[in-house]
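One structure is given below, represented as structure tokens, and several questions about it will come after.
The complex is shown incomplete by one protein chain, all other protein chains being positioned as in the whole.
Presenting subunit A:
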Amino acid sequence: MKTNIATSSVKSSAEPETKLHVSAHSISVLEALVFHLIFGLVLGLAVLLAHKFYSINLVSHPSLTLRLIWFFLRVFQVIECPIVILLYSRYRKNREECSYLKAVGRGLLGLPVGRALNRGQTHGSNAENYVIQTVACLPFCYGMRGSKNTHVSKSFLEKLQRALVNALGAVALGAPVGTQYFSKTVNWSLMMSLFTIVPAAAVFGSSWKDWLRIFAHTKPMESVDFMICLPAHGAIIGAWFGAWPMPLDWERPWQEWPTCVSYGAMAGYLLALVASFSFVQAHARFQHVKRD
């Protein structure tokens, strides 16, 4: 792995933070628009597809639908993330040699590797095995990107932990625990991690400093930061509010876990996409004015 985000983060930690951002350029408004549209449309497409072709929805088959949604998102993000990376490195880092094809190849390579890792597990139902595999391979395929080959296993563990953060958070907040909820919770947390952690992992790799900046301090500096930070927070806050109708005694099927939480997350995500787009626009104008 030749990307030197890891090394650059080491470098950047040595340098004053401002210097890093002065050299940075933001992606253009048009590019941002395209990205936002893609993200939003893919989400809508996945829900629509599930409804039209498989005639399932979150109410009837929450687990399956969630799987479909995150699968779609993932496929597109596998394609998109390298673009983001490309853009990111093009504008920010000194001409990264992580080419588009290479990145796509790596993203796709992640799948068989993850499967090989899980070959040892023979027990468990087919569906759950699949889920476990994908849990394992999903962070893995992104984890590869940010680090050197020697750090693959370490980074893999790190990312696995991050992917589990969503599930653990949900359990702490009161998500039902039990065998019948297992696959729902796993699929839901995978979708959440696609909204929140995966984009950040694709862009920042294992640069802990950037992670902190986005998720702990909430201080987005650039357009890309906005595109990661706002939708992630939007999805989390949306999911939080989505949990509120659950105790009501309306006896509607969508009140079950994780249907309305997923709806909340998606709604929050979409809203935040709009917000992030306007922020990017404003940011670009601001930069423009500043440059003048």
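We take it that contacts are C-beta pairs under 8 Å (C-beta built on N, C-alpha and C of every residue); 3 or more make two chains touch, one makes a residue touch a chain; residues count from 1.
To be clear about the criterion, contacts and distances are computed from a predicted model.
> Missing chain's UniProt protein name, "Large ribosomal subunit protein bL32m", "Transcription factor ILI5", "CST complex subunit TEN1" or "GPI ethanolamine phosphate transferase 3"?
So the chain that does not appear here would be "GPI ethanolamine phosphate transferase 3", according to UniProt.
> Could you tell which one of A:34, A:48 or A:173 touches the chain left off the display?
A:173
> Quick one: which of A:48, A:212 or A:282 touches the chain that's been left out?
Within the whole complex, the residue contacting the unshown chain is A:212.
> Counting contacts across the full complex, list the positions on subunit A that touch the omitted chain.
For subunit A, the residues touching the absent chain are 168-169, 171-174, 176-179, 212, 215-217, 240, 243, 247-249.
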